[in-house]
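What follows is a set of notes on a single structure, which appears directly below.
After this line comes chain A, so read on.
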Amino acid sequence: MKYSTVLAGALLATTVMSQAFAQEAGNVTVVLGEEPDLVEPCMATRSNIGRIVLQNISETLTELDVRGDEGLKPRLAVSWEMTDASTWRFHLREGVKFSDGSDFDAQDVKHSFDRAQSDQISCEISRYYEGIDITPTVIDPHTIDFTTDPAQPILPLLLSLLTIVPSETPIEFTREPVGTGPYILSDWQPGRQITLERRDDYWGDAPEVQTAKYVFRSDPAVAAAMVSTGEADIAPTISAMDATTDMDVAYPNSETTYLRIDSSVAPLDDKRVREALNIGIDRDAFIGTILAEGTQVATAINVPTTLGWNPDVKAFPYDPERARELLDEAKADGVPVDREILLVGRTGNFPGATETFEAIQSMLNDAGFNIKLQMVEVAEHEQYYSKPYVDGRGPILVGAQHDNSRGDPVFSMFFKYDSEGRQSGIADQKVDDLIAQATAATGEEREALWSELFAYLHDDVIADVLLFHMVGHARVGSRVAFTPTIATNSQLQLSEIGFR
Partner candidate 1 sequence: MKSMLGKRAVSSFVSLLVLIVLVFFLSRLTGDPAALYLPIDASEAMRENFREINGLNDPVLVQFGHYLSDLVRLDFGDSLRKARPAIDVVLEAFVWTLWLALITMVLVTVAAIVVGALAAFNVGRGFDRVASVFSLIGASAPDFWVAIVGIVLFSVTLGWLPTSGTGTIWHWILPVAVLFIRPFGLILQIVRGSMINALGSAYVKTARAKGVKNRPIIFVHTLRNAMLPVITVIGDQAAALLNGAVVVETIFGFPGVGKLMIDSILQRDFNVILAAIMVTALAIFVMNIVIDIAYALLDPRIRT
Partner candidate 2 sequence: MGNHLLEVRDLSVRFHTAQGMVNAVNGISWHLDRGETLAILGESGSGKSVSASAIMNLIDTPPGEITAGQILFDGVDLLQAAPEMRRRTNGKRISMIFQDPLSHLNPVYPVGWQIAETALAHGWTKTAAYDRALSLMARVGIPDPQAALSKYPHEFSGGQRQRLMIAMALMLKPEILIADEPTTALDVTVQAEVLSLLEELKAETGMGLVLITHDLGVVADAADRAVVMEGGRIVEAGTPHDLYHSPKHPYTQKLLAAAPGKGVMRTAGKLAPPILEVHDLKKSYGAFEALRQVGFDLHAGETLAVVGESGSGKSTIARLVLRLEEATSGQVLWKGEDLLAKSPKEMAKLRRQLQMVFQDPTQSLNPHMTVFEIISEGWAIHRDILPKSQWRARVAELLEQVGLSAAHAMRAPHQFSGGQRQRIAIARALALEPEVIICDEAVSALDVSIQKQVIDLLGDLRDRLGIAFLFIAHDLPLVRDFADRILVMQKGEIVEQGTVHQIFDAAQHPYTQRLLYAGLDADPDVQAERRRKRRMLERA
């Protein structure tokens, strides 16, 4: 082989490639970690679907402001009010058309809700309305009432998750979503890419992005590389290890990492042991090393922007000496502190997950625990994390992440802390009561009740080992202007992308 030939070939490749990479103006390419199985509006709460669908193809009645502090903003509803203790009335925007040309009215909202609730398909959105009896009633084409039992003070927030589809949409999963949003799904080549095209008859302001192409790379390093080479413009979730260039932006991603304690099994049923677990971990040591700079030590399962987040709750200090003392005390009372405790982590849960759990294991063992670490795949993790728990199990800590960017703890508290909660490791009457009260309360009372609950869980029950509010990293190419937010995990509004 002649060197000159190789060189010539390489040069040729360079020129051809740079042409191939070049993107047309108005187009963006987004590289996501996982291809959605469906582009189904009623599944938009699933992050891989939501990033594409939510507010791009399908819109909701209300929308939570994650960039400013406006709280809940109107989207397809222009306003809403409570007509009585159990009824919410929504006034709908007029002159809105679906991408199939039909007009948007109250009937569509009712159908969307019924469809999401239907037992013929497993829509993911419906889980947010579980345990509440909600009846939508069409008042006139642009007014709809929702009657709830019990009273649902945060119904407008819940409706920020309900994607609106036309009333003609059949009750089965669709691959051709129709919505009121500024974009339509123009092309889907499974496994390769999904393309959204801007539509002209959108009711609101036309966004800058004309065409958005989504591609999928499960390896974050590759995703990051694609933005560096100009093959893609935005990689919303890259690994912290790769976030080394000035194209990379860190953002709090609303994920909270914690160790769920199964406090029904000795020695974890002893509060001193749970406290020892908490003070046995040097949380600060992780930040800026294994975990990215900007990661916050958590004192609650929800991020600080959540309603009722309690600033008075202070993180546990790192004090391995004290941890050992606590264990000794417990031991003296006959608590089997030497028992091997299984720490279950999920591989690939977040960048550096394995290292994080390894470090935790090593810190806890230094503090006198006998921890065995086991990293498992998602299905097995689910077995440990969710009820029903296995009978005859040993003491188990489950390392997990929880994501609630919706602004209200109601989306977390029941599942994670109620005696009946699916991932709850505790059974505490006071906790159950507080959750019930707060869920039904409104306004400042609601906030106060949540605050009380946060403090009680952290300081009195010591329900779990709260670790970190995580940050995510996005790589944004030089062509586009985009700032990720706390909601970037679950949605990616193309209208928020500009060009430089």
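To be clear about the criterion, a contact is a pair of C-beta atoms (placed from the backbone, for glycine too) under 8 Å apart; a residue touches a chain by one contact, two chains touch by 3 or more; residues count from 1.
Quick note on selection: all candidates are chains of the complex that A comes from, given by their letters.
Everything numeric in this text was worked out from a predicted model, so none of it was measured.
Undergrad: Given the candidates 1 or 2, tell me which one touches chain A in this complex.
TA: 1
Undergrad: Enumerate the contact residues on chain A facing candidate 1 in the complex.
TA: 10, 13-14, 16-18, 20-21, 37-38, 40, 45-46, 119-122, 124, 126-127, 130-131, 172-173, 175, 189-193, 215-219, 221-222, 225-226, 228-229, 231, 377-380, 382-383, 385-386, 415, 422-423
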